[in-house]
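A single protein chain has been omitted; all remaining protein chains appear in their positions.
Chains here go by letter, A, B and C, matching the order in which they are written, and residues are numbered from 1 within each.
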Amino acid sequence: MAEAIGWIGAVLVIAAVGLSIAGAVGVLRFPDVYTRIHAASITDTGAASLMTLGLLLMAGFSPAAIKLCIVWVFIMLTSPAAAHALAGAAFGSGHRPVLADPRQPSEDEA
Amino acid sequence: MIYVPGLFIALIALWLALSGHGEAFMVGLAVVSVILSILLTMCLGLMGREASPYHRLVPMARYAVWLMGEIVKSNVAVLRTIIEPSARLRPRLAALDADGRSELATALFANSITLTPGTVTIEAARDGLLVHSLHDGADEQDEFAPMAARSLMAADGRG
Amino acid sequence: MLAGGVAGLLVAMGLMIVRLLRGPTAYDRVLAVNSFGTKTVLMIALMGFAVGRPDFLDVAIVYALINFISTIALMKVFRLRSLAEPLARLSISREAPDG
Partner (left out) sequence: MSLLLASPELELVFSALLLTLVAGLVVALLAARSVLTCILLMSAFSLTMALWLMTMDAPDVAFTEASVGAGVSTMILLGAALSSTDVIPSLRPGRLWFPAVACLAAFIGMALIVPDLPVFGDPGSPPSAYVGRLYLEQTPHDIGAPNVVTAVLASYRGFDTLGETTVIFAAGVGVLLLLGGQVRSPDAAPEDVSLRASAGSPVLSVAARLLIPIICLYAFYVLAHGEFGAGGGFQAGVILAAALILHALVFGVRETMKALPVGVVRACAALGVLGYAAVGFLAILNGGRFLDYDALLSPVFEAGLPSSHLAGGHHHWGQRIGILAIETGVMLAVASTMTAIFYAFTGRVSRSDAAGAS
């Protein structure tokens, strides 16, 4: 049983790394800065969550586990705020997103 | 100044979780450090609802659990977009109402949007949000309604 | 397994550097550095956990915080060309306390 949980943890860590790489590929492939922010920020928080969960499953409860959870909480707090700051700064300095529907007005308010 | 005890308890708990040293000397250091941190926070003029939202920890935690589910969906959605051809990418902007919310609730809502299915908050103000999303949805207000209600409930205690 | 994870994260970090160099906008570059930093945090967490040393995780916590602060600083410089101006205001009149 314990071994099975350890294996699940290992799979989750690998999945986290895979997600990270996929996010990086997305950051390279996506057309504009806004879509790239999606790829980077969402896969970063996802990878952090999967990795935290995976490592917890592998090692169980310990002082290191508590610190790991704190790292995770900090990433979940700071990552969306940073992504928002970036998107807002890009928008505020006049970069307009590539939109699927060209008729949609790119709002100029704040 | 009802926020000071909340912040005190939260910071002490954080210290003990980080430290793992329970001897009297270290606990004394913890108390001194927490008091110094709180004094610095007050000196910088930050003490208040946002610095110490810990009295809302239980509703926030409940909200966080719900949000986790949404985040899983968001990763699946974004992954599919990365793997499949870029034809699936249909970015658009949406303006949302956020009237009558506290700063904390607006920030929680905006950050939740950033964390979930292919959406990033570009601008956040007290009266509304501007959201960039990767996919066309039906009606934006409806799409975000559950999150808006839940985050408002978690941060402000009303729905 | 852990070695593979560390190597994979390094590859992702390398891809971020490519985006940093290609730009094209300043915000793409800041995004790349921010994401690079988050991946570094994950990598230190992975390494620290692998060797069972909680103090490695202290370094990861510092990275997570520093990474946020430098992203804000970079964004601000690109956006406002200044480090001194405020991004948000300290409201003097506080809202009515609840609870």
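Methods note: a contact is a pair of C-beta atoms (placed from the backbone, for glycine too) under 8 Å apart; a residue touches a chain by one contact, two chains touch by 3 or more.
Remember, it's a predicted structure, so these values are computed and weren't measured experimentally.
Asker: Quick one: which shown chains sit in contact with the chain that's not drawn?
Answerer: Answer for the hidden chain's contacts among shown chains: A, B, C.
Asker: Could you tell which one of B:Leu7, B:Leu67, B:Leu115 or B:Leu152 touches the chain left off the display?
Answerer: Only one listed residue reaches the unshown chain, and that is B:Leu7.
Asker: Out of B:Ile2, B:Leu44 or B:Ala145, which residue would touch the omitted chain in the full complex?
Answerer: Only one of B:Ile2, B:Leu44 or B:Ala145 touches the chain omitted from view, namely B:Leu44.
Asker: Please identify, in ascending order, the residues of chain B that touch the omitted chain?
Answerer: Chain B touches the missing chain through residues 7, 11, 14-15, 18-19, 21, 23-26, 29-30, 32-34, 36-38, 40-41, 43-46, 48, 50-53, 103-104, 106-108, 110-111, 121, 123-126.
Asker: Just the residue numbers, please: which parts of chain C touch the chain that's not shown?
Answerer: On the side of chain C, residues 2-3, 6-7, 10-11, 13-14, 16-17, 20-21, 26, 29-30, 32-33, 36-37, 40, 43-44, 47-48, 50-51, 53-56, 58-59, 61-63, 65-70, 72-74, 76-90 touch the unshown chain.
Asker: For chain A, enumerate the residues touching the unshown chain of the complex.
Answerer: 77-78, 80-81, 84-85, 88-89, 92-93, 110
By our rule, only the chains that are shown with their structure count from here on.
Asker: Which integer distance in Å separates the CA centroid of chain A from that of chain B?
Answerer: 15
Asker: At least two partner chains per residue is the criterion; list those residues in chain C.
Answerer: 54, 58
Asker: Check each residue of chain A and list the ones that touch at least two other chains.
Answerer: 23, 25, 37, 41, 63, 67, 70, 81, 90, 92
Asker: Which residues of chain A touch chain B once you look at their complex with the stated criterion?
Answerer: These residues of chain A touch chain B: 19, 22-23, 25-26, 29-32, 34-35, 37-39, 41-43, 45-46, 49, 63, 66-67, 70, 76, 80-81, 83-84, 87-88, 90-92, 97-101, 104, 106-107, 109-110.
Asker: List the residues on chain A that touch chain C in their complex, please.
Answerer: Counting only chain A, the residues touching chain C are 10, 13-14, 16-18, 20-21, 23-25, 27-28, 33, 36-37, 40-41, 44, 47-48, 51-52, 55, 59, 62-64, 67-68, 70-71, 74-75, 78-79, 81-82, 85-86, 89-90, 92-93, 95.
Asker: In the complex of these two chains, what residues of chain C are touching chain A?
Answerer: These residues of chain C touch chain A: 1-2, 4-5, 8-9, 11-13, 15-16, 18-19, 25, 27-28, 30-32, 34-35, 38-39, 41-42, 45-46, 48-49, 52-54, 57-58, 60-61, 64-65, 67-68, 71-72, 75-76, 78-79, 87.
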